[in-house]
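Once you've had a glance at the structure underneath, I'll fire off some questions.
In this view, the complex is presented without one of its protein chains, the others remaining in place.
The block that comes next holds chain A.
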Amino acid sequence: MATCAAALATLALPVEALQPRSSFRSRPLAAPRAAPCSRRRGVQVLAGGNGTSPAAPYKQLEAISVDLSAFPACNFFRVEALIRPWRLQKVTEQLNAAGIRGMTVSDVRGAGEQGGRKERYMGTEYGGDAKNFLVEKTRLDVVVARGQVDTVVRLIATSAHTGEIGDGKIFVHPVADVIRIRTGETGAAAERMEGGMQDMTGIKGI
């Protein structure tokens, strides 16, 4: 009932109890995830089930940095996120709060099956056979300047994360140029949104 903020206020506990503890990082569970260790993860194949694969801790999502070194001269990038449809509102709220004011959303269907583990959608298992293979997802496209890519990716990843199989994927593509049709502006002027992230945070995109 209570909204999260109100609920936090009414908690009988200190709020810091909810904050991730510093000991969290030193937990043995976190270590093997940071190091590439695909063999061990491969063993964890189970038929169906819930959260059988270790989900990324939020700390890790918040520290994601995107490798753009293959495109040293490229000023703009398109962040393409494929997420669960009902997480869209949460994601767009977060992006809007951070000053990302331009985005495109489309309904898509897709599959992303790993090692026979099944995704659940509407109470039903998906993946494995041809009958229930494609799952409904939402695609969110955001074109931003180079310096804002990390922020946007982190925001999307943390707000779309549930820890269950089927949370989605994010792709980052290079974009050659941006044109605003109404004014005919191109490049940085067309990409920049008045009152957007650059104005709010001072992070110059380029």
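As a convention for this text, contacts are C-beta pairs under 8 Å (C-beta built on N, C-alpha and C of every residue); 3 or more make two chains touch, one makes a residue touch a chain; residues count from 1.
The rule is simple: contacts and distances are computed from a predicted model.
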Hidden subunit of the complex - UniProt protein name among "Hemoglobin linker chain", "2-oxoisovalerate dehydrogenase subunit alpha", "Translin-associated protein X" or "acetylglutamate kinase": "acetylglutamate kinase"
Among A:124, A:186 or A:201, residue touching the chain not depicted: A:124
Those residues of chain A which, in the complete complex, touch the missing chain: 1-4, 6-8, 10-13, 17-18, 20-21, 24, 27, 29, 46-51, 55, 57-58, 84-87, 90, 120-125, 132, 161-164, 166-167
